[in-house]
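Take this structure first; my questions come after.
A single protein chain has been omitted from the complex, and every remaining protein chain is retained in its original position.
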């Protein structure tokens, strides 16, 4: 008995081994190496590397452009998380009602999510530029009132956020639809018979039942937004005047343009810690609320 | 049924995968054959034989694509066994090159750039010192290119020289009786006249952030470096600083003056090509750029009557010098399996025929001895500065690599009043020190 158990353990271990090998080589090992690099002065092509303690971290936290990137990323995350959640919820409620052509609409809303963010960004640069120009000419908007979507430092981040919401809303909509479908039918029928209005059904029954899904989507959105790279890289290269330089883009620039490998890695470890912290805070918040509700 | 479909699809993908493998190399292997022959000795012994080789040329000079194609064809006629494939990367070329180096996919020949010295430090570039074809290059070009170091290495061959200055529309200037200004007050008067007549003085294309830097350099080269050629060394040793060099303040203020006297409102919406088009169509009287902008301008309007002038930086006309510098250089990878073929190509570029073709179409000055081309009526303006010795040849070459992006980032911050000029200069000082320290580790 003991022997068969041990043999089975060995078999299970053998099953896990291939995945573990890949995972250790391409994730665990690079991750540990990154942690080490972040305490060094590694520089571009130079093979000499020395440990320099916390210097990189100190520099990052006192560097205005890194702090600026942090601030921009947080603003962007808040903007996109709120807007994409609202849009996805709204669309999900629409499609959960008795709409005709449900499948077609679902496909249209989801379509942007299938496209590469890089290519989506190019299309939106065109929309904000040439297409908007033609639009303004058509409506004869005076030049003074025209919006500079990507050229204005206050507007560019918002424009980028709109693109992101357009691209990802369909994805979160699908998750909300799945959540809505698990709301028990009887509950809603009973409320309808009691004469509850649609709005009240949404507010009093559907939304509370969706709370865990909303929480999960928020976490997914927040972590995705904090890592935003493709859109600023393709749309604005971080400009104008660094107004759309997210942390991820800043890390890339530090590592690959300024060649400061160690410093870039320290910045990326800070990003990792921020993601952990925000996820932890959101989870604690959710648990508290969950505990209170029951 | 649907489930089966998905499995079928997976199966189909597996099949394509194996089909790809069995089709010998697979489509991903369009790479240079550099990985296959890692043994340099064997590779070297291969080259003298007339075995066909392909060398990869990596550069960012989009406007030179066709010229290169012509030179490559001529080269192929001379050496039928060598094929040169050019690859043009305009988007973030230095990051791509770094990724190539990091992935052992170093192109055989690649463009020298501001971080050439960093790349050389990692041992990725072949030393060209002593190659006979370097004798064809003018001494000035070799000296100013900053591709050589104190140990006598030469890490890239300069191909041509360029300059950055103010393009101006001669017809617009003539219409208002204007001449190139020699002093700051003349410059102010010029701007006022243009503004009073409803002419936009400068075309700005700041959507492409790199177009801001030339404006600062066009001022800084004569203002800072023509006065003190050792400024970089002094800065590194702590004897000079951005904050207490008044010429830097002047340079930044001139940058702002250009910004405020242009299509200021749309500056960050307009890109480089858009700004070139403004100049070509006469919508702006001037633009600060390098000579390479001539080609895109003329492609929009071949008949535009342009001149080039230097930026005044003081009340002394003798300070108004044109910023001239070596533009395009080529390095050979240290790990290329075809060193001989690469050297033959560089040698071919220094032949008068190639150099003349290059400079007449790329509209630049040749770095090759005895080759001078009047590529454009505008060349006369530039030659006048050169003949009078009114050029300054130094600016951002020799800056620490990690300082470059910091400097580029500081410029729009200043233009958009994110910080005061003294604060920006102070932050540049500390950025320089950090960058210098980082590269010396």
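Going by the order they are written in, the chains are A and B; count residues from 1 in each one.
Basically, a residue touches a chain if its C-beta (ideal position, glycine included) is under 8 Å from a C-beta of that chain, and two chains touch if they have at least 3 such contacts.
As a working rule, contacts and distances are computed from a predicted model.
Engineer: Tell me the UniProt protein name of the chain this structure doesn't show, selecting from "Acyl carrier protein", "Glycine cleavage system aminomethyltransferase T", "Carbohydrate ABC transporter permease" or "Alpha-L-glutamate ligase-like protein".
Structural biologist: Choosing among "Acyl carrier protein", "Glycine cleavage system aminomethyltransferase T", "Carbohydrate ABC transporter permease" or "Alpha-L-glutamate ligase-like protein", the correct UniProt name is "Carbohydrate ABC transporter permease".
Engineer: If the hidden chain were put back, which of B:103, B:316 or B:383 would touch it?
Structural biologist: Only one listed residue reaches the unshown chain, and that is B:103.
Engineer: Looking beyond the chains shown, say which of A:52, A:70 or A:117 touches the absent one.
Structural biologist: Residue touching the absent chain, from the options given: A:117.
Engineer: Residue-wise, where is chain B in contact with the chain that is not depicted?
Structural biologist: 2-3, 5-7, 9-10, 12-14, 16-17, 20, 26-31, 35, 62, 88-92, 96, 99-100, 102-105, 271, 273-274
Engineer: What does the interface between chain A and the hidden chain look like in terms of residue numbers?
Structural biologist: Here the touching residues of chain A are 8-9, 11-13, 15-16, 18-20, 22-31, 33-34, 37, 91, 94-95, 97-101, 103, 105-112, 114-119, 122-124, 126-127, 130-131, 133-135, 137-138, 166, 171, 174-175, 177-178, 216-217, 220, 223, 226-227, 229-230, 234, 247-248, 251-252, 255, 261, 264-265, 268-269, 271-272, 275-276, 279.
Everything that follows uses one rule, which is that only the chains that are shown with their structure count from here on.
Engineer: What does chain A use to touch chain B in their complex?
Structural biologist: Contact set of chain A toward chain B: 41-50, 59, 64-65, 129, 148, 150-153, 237, 239-242, 252-253, 256-260, 263.
Engineer: Going by the contact rule set out above, which residues of chain B touch chain A in the complex?
Structural biologist: 92, 94-95, 98-99, 101, 115, 118-119, 121-124, 206-207, 209, 265-270, 401-402, 404-406, 409, 412-413, 415-416, 418, 427, 434-435, 438-439, 441
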